Every structure is written in C-alpha cells, then in structure tokens.
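The complex is shown incomplete by one protein chain, all other protein chains being positioned as in the whole.
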Amino acid sequence: MLRDELNLTGSKEGCASGDCGACSVTVDGRLVCSCLVLGAECEGKSIETIEGMADGEKLHPLQQTFLEEAALQCGICTPGVLVAAKSLLERNNNPTETEVRYWLAGNLCRCTGYDKIIRAVMKTAAEMRGGA
Amino acid sequence: MQSVQFEAPKTVDEAVALLAGAKGNARVLAGGTDLLVQLRAHMIDPSLIVDIKKIDETRSFKKNRDGSYTIGAAYAGAEATERDDITKDWPGVVEGWDLIGSTQIQGRASLGGNLCNASPAADSVPAMVAAGMTANIAGPKGRRTIPVEDIAVGPGKTSLAKGEFVVSFNLPARPKGGGDAYLRLIPRTEMDIAVVGCGVALVLDANGTVTSAKVSLGAVAPTVLVVKDAAKAIIGTKLDDAAMAKLDAACQAAAKPISDKRGTVEYRTKIAGVLARRAAKIAADRARSQ
Partner (left out) sequence: MAADKPLYKWVGTRTIRPDGHDKVTGRAKFGSDFSLSGMIHGRVLRSPHAHAKIKSINTSAAEKLPGVRAVITSKDFADQPSELAAAGEAMVNYKDMVRNVMAREKALYDGHAVAAVAATTVEIAEAALELIKVDYEVLPHVIDVDDAMQPGSPILDDTMVPVGMDAKGPTNIAKRVEFTLGDAAKGFAAADVVIERSYKTAAVHQGYIEPHAVVSSVSEDGQAQIWCCTQGQFMVRTFTAKLCGMPVSSIRVTPSEIGGGFGGKTVVYLEPLATMLSKKAGKPVKMTMSREEVFRASGPTSAGSMTYKIGAKKDGTITAVEAEIKLLAGAFPGSPVQPACMCAVAPYDIKNVHLVGYDVVVNRPKVAAYRAPGAPISAFGAESIIDELAKELGMDPLELRLKNAAKTGTKAAYGPTFRNIGYVETVKGAMAHPHYKAPLGPNQGRGVASGFWFNIGGESSATVNINEDGTAVVISGNPDIGGSRASLAMMAAEELGIDYNKVRPIVADTASVGYNFLTGGSRVTFATGLAVVEAARDAVRQLCERAAKIWEVDAEGVIWDDGHAKPASTNVGEFEPLSLAQLAAQAAKTGGPICGHNAQNVQGAGPGFATHICDVEVDPETGHVTVLRYTAVQDVGRAIHPSYVEGQIQGGAAQGIGWALNEEYIYNAKGRLDNPGFLDYRIPVASDLPMIDAVMVEVPNDRHPYGVRGVGEVPIVPPMAAVANAIENATGVRMDALPMSPPKVLAALDAARMKQAAE
C-alpha cells in the first residue's frame, strides 16, 4: 500500500512476514511493521514513515549521526532502523546498550554487525539530552 | 486468490453477525501479526476479514475493584508493558505476552490472537494458563466463559464454533504471596518461536512453603499443557533441591514433543525440566519480594 499505491518507497520490503523490520513505520505513534498492517485498518490514523523524518532540509539528529558515525552500509535496513530508533528515543531518552539492542532486535541488518548502529543511537540520545 | 471482504464493526453483536453469516472462510483480525503473515504467504484464503479493534471491549484494559483484570482480546503486549499495575501483579503474564516477536510485533500482537492462532508454541499462553485466566467468548448463542487452556485443541485448531470469537480475558487478582514467571528457550535472544516455553504461577505462605501452584508447558505437545504432577511436586515444599528435581522430572514426563527445525524430542524434553525449575525459582523470588 505505502510502496505501491502511495509510491512511498522509503519503507523497504525485506520479508513480508514481520521478521526483518525494513518496513517499520509508526501508526498513531506505535512502531509496527507496515507489511503486517492492512491499509483498511489505518483509516483515520496517523502514519509516520522515513520520508517524514527530516524537517525539510534539516535531518533528524538520528539521521545526521548515522551519516557521521557510518552507521549504514548498503542502506536497505536504514529507514526501518531510523524509524524504530526514533520511536525508542521518544519513549526513553537515555537507553542502555542492552535496551537499544533489544528494541532494535526486529530490525535485521546484515552489513554492519550492529556495532555502529547501536553507537549512533546512543550518541544521538546523549546529544539530544544535552541539547534539551 | 479471491477478493477479500474487509469489515471493522463497532459492536460485538455486529461482529458475531458478520462471522456467523460469512459464506466462505471468515477470519478475525486483531493485531494481525499471524493473520497477515498467513495471508501474504497464501497459507489462508479467507473471504471475510473482521477487524475487531473498533470494538471498545476488545481494546479496553481494566483493573477491577477486587484486584482482578478484564483485558480486551486485541490489547497489545507493548501496551501492557507500559502499565504499572499488571507488570507488578502478573509479571509472568506480561513477559509471555510481550516476548512475542520484535518491538514492532509487540506493538500489535494481542492475547486473543496469540491464543486463537492455536500454535502450541504461543508465548503468551503458558503464563495465561498458569495464572488461571479465562476467556470471554461471544457467539450466535450468546456469551460464555471458559479457561484459556480449553480454547486450542490442536495446532491451528480451536474449540470456537462458527460465529464465535474471544472478546476479552479475565485475569484473577494476584493472591497474597503469589508470584509468576514465564521463560522460553530460543536459539537467538529475540525474534524466534519458542523451542520450549514454561509458565509457573505459585503462592507461598509466610514460611515460604508453596501452598498452590500451576505449571504450564508450551511447544512440547499439540497444545499448551497443564502439568498437574509438576504442581504437585512443589506444593507443600520450600522449593528445595529434591522438590526441584521432582518438578523437573514431572515436566520431562509430561512433555510429548516432536523433532522439527526448531528442536529435537530429546532437547525439548530436557529443556522443559530446566525451564520449569528456573521459572519456579523466579516466581518464588517474586512472591517473596511482593
């Protein structure tokens, strides 16, 4: 639906079974795999995708830190990881490494070994706390 | 593939009427984390999908005055985890519920869906069974309430009649001295289906003696099991090594697993005993710290 009818191809399809997280979006603020949501269920609901994460030309701090910390390689999992990480930081602005790892356990990444992703999320959290 | 009719009724009666009147195969949609996977993989080909999430009763969560809970069938695990009351009273129930899949799945997966998908490995069910939960069912003949363990009758099969669906659940008040726990064994740390799951709920008296207990095993039989001998093994004990050994043996004896891509008969049998011991210990620790 998002990809084929609205042409929002930022959310990726890696499995169509909720196992890879590449299609992560939020529906009314709740993180979900869009492959496991029917369009009809979302009537009247607010959906946030990767396309809406940056504020115009200004990247979200997570996006900026991911670039600076090289927290992406091929980039296919990146939109889903960013949407999921943003959802985490909105709930918990000071997560531990373990909390970040478990929150992102449903976002498969085959390139990075997760190391730089986890560091980038924790660094962003620290910066956002510092700036608040 | 036929075209699918999608309905999102606002009342229980409308939902029952739709389900009862369906010509082909009708499916209830709660969190959708099993249904949509099956739909996309062409494992099912329903003519009607009834989304029950617009019905208030399926989405409600209430702690009653007597300390018991009434929980909507489509209430999600992640929502429960964010509550202070149930996570304190029944941590084991919440653990099983909120262990299902990833964060993304936990935001959608419901107790009703996890139960009615009728997988023997369903994570939420052993803890629900151990806690003594019951399900409120609506159908063409009215309402009925049955124990959670009576819903699934085999892999993918339930005792629900045509037109029936689970609207909500009743969770008893936590007894004084009560504690519960759910543990599962998975190869990774997240995202897997339980190779074995075990729920334990027990009550300790002031001396630390177990006065009542219920032990439930998942993924070791066609349905989630209630292991009465396991409860017997620890009732009247202080969970000393001998009682734990008996508990372990009772669970191993009750386990009748199969070998498949997730585990072998030998492995599942042994792990049933290991998890029961570990879950009983956690439940007792929780009972003591209440």
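In order of appearance the chains are A and B, and numbering begins at 1 in each one.
Note that in this section a contact is a pair of C-beta atoms (placed from the backbone, for glycine too) under 8 Å apart; a residue touches a chain by one contact, two chains touch by 3 or more.
Keep in mind that this is a model prediction, so the values were computed, not measured.
Visitor: Of the listed residues B:Thr189, B:Asn207 or B:Ser289, which contacts the missing chain in the full complex?
Guide: Final answer for the missing-chain contact: B:Thr189.
Visitor: Under the stated touch rule, tell me which residues of chain B contact the chain that is not displayed.
Guide: Residues touching the hidden chain, for chain B, are 1, 41-42, 185, 187-193, 195, 260-264, 266-267, 270-271, 274.
Visitor: Against the chain that's been left off, what residues of chain A make contact? List them.
Guide: 3, 8-17, 19-20, 22, 49-51, 53-54, 59, 63, 66-70, 72-79, 82, 97-98, 100-102, 104-119
Please note the rule applied: only the chains that are shown with their structure count from here on.
Visitor: Once bound in the complex, which stretches of chain B touch chain A?
Guide: Contacts found on chain B: 6, 8, 29, 32-33, 36-37, 40-41, 49, 51, 53, 76, 78, 101-105, 107-108, 189-191.
Visitor: Show me the residue ranges of chain A that touch chain B in the complex, using the header's touch definition.
Guide: 16-19, 21, 24, 30-33, 35-38, 40-41, 43, 84, 87-88, 102-107
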